[in-house]
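One protein chain omitted, others in place.
Showing chain A:
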Amino acid sequence: MDPECSRLLPALCAVLADPRQPVADDTCLEKLLDWFKKVTEAESSLLLLQENPCLVELLSHVLRPQDVSPRVLSFSLRLAGTFAAQEDCFQYLQQGDLLLGLFGEAGTLGWAAWNVPTVRSGWIQGLSSLAQHPSALHFLADSGAVDTVFSLQGDPSLFVASAASQLLVHILALSMHGEAVEHHSPQGSAWPTCAQKIVGHVEESLRSTAAPQVTQALNVLTTTFGRCHSPWTEVLWEQLSPLVACLLERDPIPAGHSLVDLLLSVARSPVFSSADCGLWETVAQTLSRLSPTQAGPLALGTLKLQHCPQALRTQAFGILLQPLACVLKATTQAPTSPGLLDGTLGGSMTVDALLSSKSACAGLLCQTLAQLEELHPLPHRPSPWPQASLLEAVVTILQLCDGSAAPGSSVGGRLCGTLAGCVRVQRAALDFLGTLSQGTSPQELVPQVFAVLLEYLESPDSSPTVLKKAFQATLGWLLSSPKTPGCSDFGPHIPLFLGELFPVLQKRLCSPCWEVRDSALEFFTNLSRHWGGQADFRQALFSSEAPTLTQQLLRDPESYVRASAVTAMAQLSSQGLHATLASPEHPEAEQGLLREFLNILSADSEGFPRRAVVQVFTQWLRDGHAEVARDTEQFVATVLQVVSQDLDWEVRVQGLELAQVFLTQKLGQPGHCPYTVALPEAPLPRLRPEVLRTLCQPWLLEFAFRALFDCDRPVAQKACNLLLFLRDKTAPYAGTQETGDSPHLDSMEAALQRWQAGEQGQPLGDPEPEAMLAVLRSLDLEGLQGRLAESSDHVEKSPQSLLQDMLATVDILEENEADCY
């Protein structure tokens, strides 16, 4: 601990011990505790206590309950635990019976403050920190703390209850720590007393008829198997699994969710990867007994396991598919694709769940669709994957949701009524449908998919979020649709679909709802990016009004839409898809677009469109867009001039990115990647004077220098990196034309100093490139980079500052108190 902190500590401890001086802020105590933890990790706790007796005094002081506020008591309990984590310090504190006073039955437990959840939480956390060594284990056993922890599992405060369960697991693991190494997985009866006590308690809870107790026991076990992967856990499971299995006999099954968590935790434990130990039977039994909603997560978890019997995987997959199978069964007379309807035994429970209420039905379907979506991209997903049936099912669900399905049974009719207009299910189904595009689907089903997607894109009832998902799914399907072999263009479905899609897209671009216009633009941009070169697409696009409408949206009242329109127009322009631009007789169209973008950049009142414009310009510069290539310097100069006036720091950062691209194009890539083997340095070609002059143009350097002193740190950082790059690239030419003490240099340095001081008014003038470079070299850019890299609160985060702040707060509180009287 540094001496300054040591000096401040007694005063602080005195403040903490004084009940008349309340600590204003809980977070201070948290920070203090974090600091102590850091200190004790680096130094001996014992030494710390001996050098700072005020700390022990503070701990002793809190033993007088009437004098301490609950938050200081909680803090002290946790502090004591932190110190006692080291065995020698533990012994030291034990000598004065301090620990027993704090954690024993005669201590905190009996005080009125025990009713405050913070104190109970502090007690548990203190013990958790303390329980690190055998002495602590004895202490826990002797002090009766374990029994208290048992009772705290049912604490009304969820934080306390959860921490109590965690502590039990921690104690169990600690007490078993040495055992497993010495004896190879001893039987339960030979376990240490403390472990036996905890296991006994868990067993008792599992036998209990009260669901909360069963849940507590299952949670303890879940954490145990999740954290401890020693051989003794196998013995523990052998001992407890019959009790767990007994839970399945009860009706209803208590704590279904916790049971699922436990089984998955056990199954994921590496200890059980090879051994059988009846786990899979229990999982299979649980799958068949739980309700479809509860069984879903277990089925998904099971399928995600690497080592799991095939029969169980089949059963689990069957459970996941059941709701979809029910939907198909209820709506189709004769299923067209086999696979989904085969294993639908026990489907009545699923049907009941689907029909019981609207929320249950939507909940089960959403869960199932999300689970299958999660499973879809996994390499070890069930095989064969019933792509066709899943497609059929999801298309049917979407049809049920928009009322276009014609169900063939009464169950189907009721499903139709339940799901009609259900946005939640629509969203989930469209998400899954989008995911299914990443697979090989039977060609005969693709038109159905496009038809239902078009229905959703067209429907006036599709909510903006549903539409967004429909656009995303459509994009997925369009991009994944196979091309006709031997032909550069699309298969038969796509041109037809595009013919219907563009009128819908046009309508959506005119929607009164800005979210819809935005999603439509995003979709249009993505589609153009991928398909801009395809003749079919170009044809459909040119025969539509979409490009004109997009251009009109550059003046949309909603800033997000304007930003999306900028991106979309840029995309069209890059690919020669801008309607008027495409015709060679209108060369002014592109200039018009550039002018329009520049106008947005300089005049738009919102940041998003301006950011979008700079991003587009940067991309155009990278790609050598025709308009930019005509006069790159002029282009960059104009843009940077506008950007430098922008109030939005993100726009300025983007402007620096543009400058970086420009410099890179002029000077070559920045330095070697640190991880690649450096090639022998080729002798650098000499920079031609005109290049040097370009690089040192005032518009470029003035922009960078101003940004260096920007009040927004990301801008300054970016500018610093840019100037470093420029300095490094021009370094070899330094000295050859040293300008010495030219008047230019003096005035520039003076200007920079004023900028640094916050006076940004004065321009840099028109100095010589050499003077620019000299200034560049004279700046301590590395130092500045280091300072900028530190977070803005690095000064305030120091422990001295914390201690001083806490003391200062007390002073202020005292002053306020004095004022009152």
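Rule of thumb we're sticking to: contacts are C-beta pairs under 8 Å (C-beta built on N, C-alpha and C of every residue); 3 or more make two chains touch, one makes a residue touch a chain; residues count from 1.
In this section, contacts and distances are computed from a predicted model.
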Record lookup, UniProt, unshown chain, options "Centromere protein O", "pyruvate dehydrogenase (acetyl-transferring)", "Cytochrome c oxidase subunit 5A, mitochondrial" or "Integrator complex subunit 9" -> protein name "Integrator complex subunit 9"
Sole residue of A:A11, A:A211, A:A420 or A:V661 that reaches the chain not shown, by the stated touch rule: A:A420
Among A:D461, A:D623, A:D728 or A:E782, the residue in touch with the chain that has been omitted: A:D461
Have a look at A:R78, A:R508, A:H578 or A:R652 and name the one touching the chain we're not showing. A:R508
Full-complex contact with the absent chain, from A:E392, A:E522, A:D556 or A:D604: A:D556
Under the stated touch rule, tell me which residues of chain A contact the chain that is not displayed. 403, 405-407, 412-414, 416-418, 420-421, 459-462, 506-508, 510-514, 516, 545, 548-549, 552, 555-558
